[in-house]
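Note that one protein chain of the assembly has been removed; the remaining protein chains are unaltered in position.
Coming up: subunit A.
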Amino acid sequence: MSSSEPAVDDVLDTPFFLRWLIAAAGSVDREAARLTDLDSAIGDADHGTNMQRGFAAVAEALEKEPPGSPGAALVLAGRQLISKVGGASGPLYGTLLRRAGKALGDAEQVTPRQLADALRAGVDAVAQLGGATPGDKTMLDALLPAVEALGAGAGSFPAAAEAAEKGALATVPMQARKGRASYLGERSVGHQDPGATSSALIIAALAEAAR
């Protein structure tokens, strides 16, 4: 795996960001049934189809109007997710990508460090929008460890993917305190959070794009 870890002075160009988003779309598409299964246990059984629809729109938009910079790619993707998903994950993931994209500005290339900082800004915006904190059994429980790992390891994507996956698994024993699952109270314990699971897929796609 170490060969896929970018060095501090690596640069990430627009094609890298396109590979990431397309890889995320593919992964969400393949895992849609699993996401919906998880959501049927503690939610309203639409997370897989919602994410599938949103990321299909992202892939289509990237092809139709190819963005000229990493930041523009993320802003375009975020915009699609906000308008196409139809569930809470749309505004949340849309905000994550848009805010990260805005943080990158219109630079043609960015460093892994800049990406880590931009994602951190995006995750902070998600926390603000949804009002969740770590341990609430939400996507933040996968995203926060991921951006921590990314920031700490000078942009180690496999480490971020691993941290996100561990974070998603760690939501199983948690009791939901945000969103529809919170109505279930203790009955939400014992199920993996669908949002944390899709977050882990999206972060894993970063590592995939770096290979």
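One rule holds for everything that comes next: a residue touches a chain if its C-beta (ideal position, glycine included) is under 8 Å from a C-beta of that chain, and two chains touch if they have at least 3 such contacts; residues count from 1.
Definition applied: contacts and distances are computed from a predicted model.
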Choose one: "Amino acid/amide ABC transporter membrane protein 1, HAAT family", "Cytochrome c oxidase subunit 3", "SWIM-type domain-containing protein" or "phosphoenolpyruvate--glycerone phosphotransferase". The correct choice is the protein name in UniProt for the chain not shown. "phosphoenolpyruvate--glycerone phosphotransferase"
Which of A:38, A:61, A:76 or A:92 touches the chain that is not shown? A:92
Selected from A:56, A:107 or A:129 as touching the chain missing from the view: A:129
Going by the contact rule already stated, which one of A:101, A:179 or A:194 would touch the omitted chain in the full complex? A:179
Residue by residue, what part of subunit A touches the chain that was omitted? 46, 50, 79, 82-83, 86-92, 94-95, 98, 125, 129-130, 179-180
